[in-house]
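As you look at this complex, bear in mind that one protein chain is not there, while each of the others sits in place.
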Amino acid sequence: MRIRRTSAALAGASALALTLASCGTAEVGGGGNGGDSGNGDTITIGVKYDQPGLGLLEGNKPVGFDVDVATYIAGELGYSPDQIEWTEAASANRETFLQQGTVDMIVATYSITDERKNVVDFAGPYYIAQQDIIVSADNTDIQGPEDLEGKVLCSASGSRSANNIVDSEENGGLGIGAELREAGNYSECMELLANGTVDAVTTDNTILAGFAAQNPDAYRMVNNPFGEEKYGVGLPKGSTEMCEKVNEAITKMWEEGKALEFLEAAFGETGFEYATEQPPLEGCA
Amino acid sequence: MSAQQVLFDIPGPKARIRHAVYTVLTLVGFFVVLAIIYLGFNRSLGEGAPPLFSAEAWAVNPNGQWAAVRWQPFIDPATWTDYVIPGLLNTLTAALWAAVLALVFGLVFGIARLSDHAWIRIPAGAVVEFFRGIPLLMLIFFAMALPLAVNQVRPLLGLPPLQPGTFQVSALAAVVIGLTLYNGSVLAEVFRAGINAVPKGQSEAAYSLGMNKVQVMWWILIPQAVRSMMPAIVAQLVILLKDTALGYIIAFPELLRSFSLIGTRYGNVIPAALICAVIYIAINISLSRLAIWLEKRNARSSKGGTKGTALPTTAASGTFGAPGSTT
Partner (left out) sequence: MEAFFTNIDKVIDGFSWTVRLALFSALFSFILGVILTAMRVSPIGLLRGVSTVYVETVRNSPLTLVLLFCGLGLNSALGLSLADSVAWDVFWWAVIGLSAYTACFVSETLRSGINTIPVGQAEAARSLGLTFTQILRLIIIPQALRTVIGPLGSVLIALIKNTTVASVAGLGVQEASRQMKLMFDQGIAPVLPTFVGFAIGFLVLTLPVGYFFSWLSKRMAVVR
């Protein structure tokens, strides 16, 4: 008798847990087949919430270059801006979100890499960023990655940018002997930089420009970019058809001059010299 | 014993002077620490800073943490309605879900560990000991990676991988699963201790009235156990609420994460963290007060009742009713 009660309670608890685990699935359009027409459906797009200039939560909705691009692409797919549901896609959960179907699309400084292509599909790139370094305004001796030898470099949890500098050459890095200090995100990195705890912060120049714009007198962009980060639109694995449509939208966005408009809106006041040409599309797998 | 009155004699003239000296020294030390924190956050310490006793060092530095511009966002009501209140609601949602599920989990496993059947007792014990022994953060990471794990296991069983969207663990679910398993195991031990602590005579009397095992458990043991363990249960729930802050790490938009986003938007990470701490402390102190009040009420109403039980009265502090409960 007691056993039966126990197992009944257990079943109840696990049912509750399951309901909970599937929370949030209800409103998400199914995987890669959403987006044929704006038939009252919604589209869920993952963007960054914590990157000024690219995707920053201002009040109750995100703003920035990535957000503008995502809105444009969604528009071309037939979704009006109020049919878009924004979700925060942090670096650590982007793949998981696409694999799980939590989001239909991710536009969040998401670099196209072979490693990631194994698990997700990419449309684009819609922009090619380069890695750069930012230091405090009174620092003059750091002019490029090679000057970071023996310096302390901030690395944000879940980001590989700092590893690009310290990893050995056979692992695809520059093999420069800098010490890493890990912070939770890039705003914590900027705080550490402002306090002089780290000597430099390195990541995509777009991201750095956004942060520098928040306090232009305190920081200096080294402006010695290296490598390339091809920002793609992340899609669930196997959404070739969707990918083609997104690629068309990206090309149209550049041809209409919208892309430059978005870049100007995001970085116009920062002095950051953004790229003005459409990067070549990679084609869908 | 009530320590204060018993541990020392009423001070005489010499002792009073000595105490006065110690008081002054403590005050001085306290203010020195405050000053260091003030100056440090004001960026007026260390190299290149103005001399310590100049007005410049003590004036609010526009580049320091006390600069008005860093605190202004918190005067704006939009900061509260857009960030803080949604964050707080998410924190409370996660805490509430986890609290309910952990209580169910705890009750089920607490009773299962007291079962007469070894095949129930032993696995239940193993489950409780397992989840009590590993860090909550690992449980949350694991819950988050569950869909990945399922897709890695399915091919081994000859099954195709799941379609995207069929099984997903949201950040909320990951936090709730982690909190439930961990706090549920701790609560299982609390319930077990509470049931064990009900005097033997209670269940013997109930059996002699012809009640069966389930009736004795449900009508006699559990009500008394829950009442006597109430402070420990509430204390564990305070810990659970505090632990929702770990959701910050997996981008669950709870209170700490909201403040992190405020810090990013306005470049005021440290002021945001300080205000966040004040909110947490206020909530948790009120809950701890509730625990103490519950215990006092309990102690009053059960005078001469369940005397001499092995209940941990240590929960006065609201914390050590349960083993391993201090995450």
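Just so it is clear, A and B label the chains in written order, and each chain counts residues from 1 on its own.
The rule is short, and it goes like this: a contact is a pair of C-beta atoms (placed from the backbone, for glycine too) under 8 Å apart; a residue touches a chain by one contact, two chains touch by 3 or more.
None of the values given here were measured: they were computed from a predicted structure.
Just name the one of B:A67, B:L148, B:M211 or B:L290 that touches the chain not displayed here.
With B:A67, B:L148, B:M211 or B:L290 as choices, the missing chain is touched by B:L148.
Could you tell me which of B:Q65, B:N90, B:N183 or B:S203 touches the chain that is not displayed?
Going through B:Q65, B:N90, B:N183 or B:S203 one by one, B:Q65 is the residue touching the chain not shown.
Tell me which of B:T93, B:S115, B:N196 or B:S288 is the one touching the absent chain.
If we include the chain that is not displayed, B:S288 is the one touching it.
When the complex is taken as a whole, what residues of chain B touch the one chain not shown?
Within chain B, the residues touching the omitted chain are 1-4, 6-9, 11, 15, 19, 22-23, 26-27, 30, 36-37, 40-41, 43, 45-46, 65, 129-130, 133-138, 141-142, 145-146, 148-149, 152-153, 238, 242-243, 245-246, 248-249, 256, 269-270, 273, 276-277, 280-281, 284-285, 288, 312-314, 316-317, 319-320, 322-327.
Which chain A residues would touch the chain omitted from the figure, given the whole complex?
These residues touch the chain not displayed: 92, 115, 119, 152, 155, 157-158, 179-184, 188, 191-192, 195-197.
Everything that follows uses one rule, which is that only the chains that are shown with their structure count from here on.
Residue numbers of chain B touching chain A in their complex, please.
63, 78, 82-83, 97, 100-101, 104-105, 107-108, 111-112, 115, 117, 120, 144-145, 147-148, 151, 163-173, 176-177, 180, 212-214, 217, 248-251, 253, 260-261, 263-265, 267, 269-270
Given the complex with chain B, which residues does chain A contribute to the contact?
Result: residues 1-3, 5-6, 9-10, 12-13, 16-17, 20-25, 28, 30-32, 49-52, 56-60, 88, 90, 92-93, 96, 98-102, 184-188, 190-191, 214-215, 218, 236-237 of chain A touch chain B.
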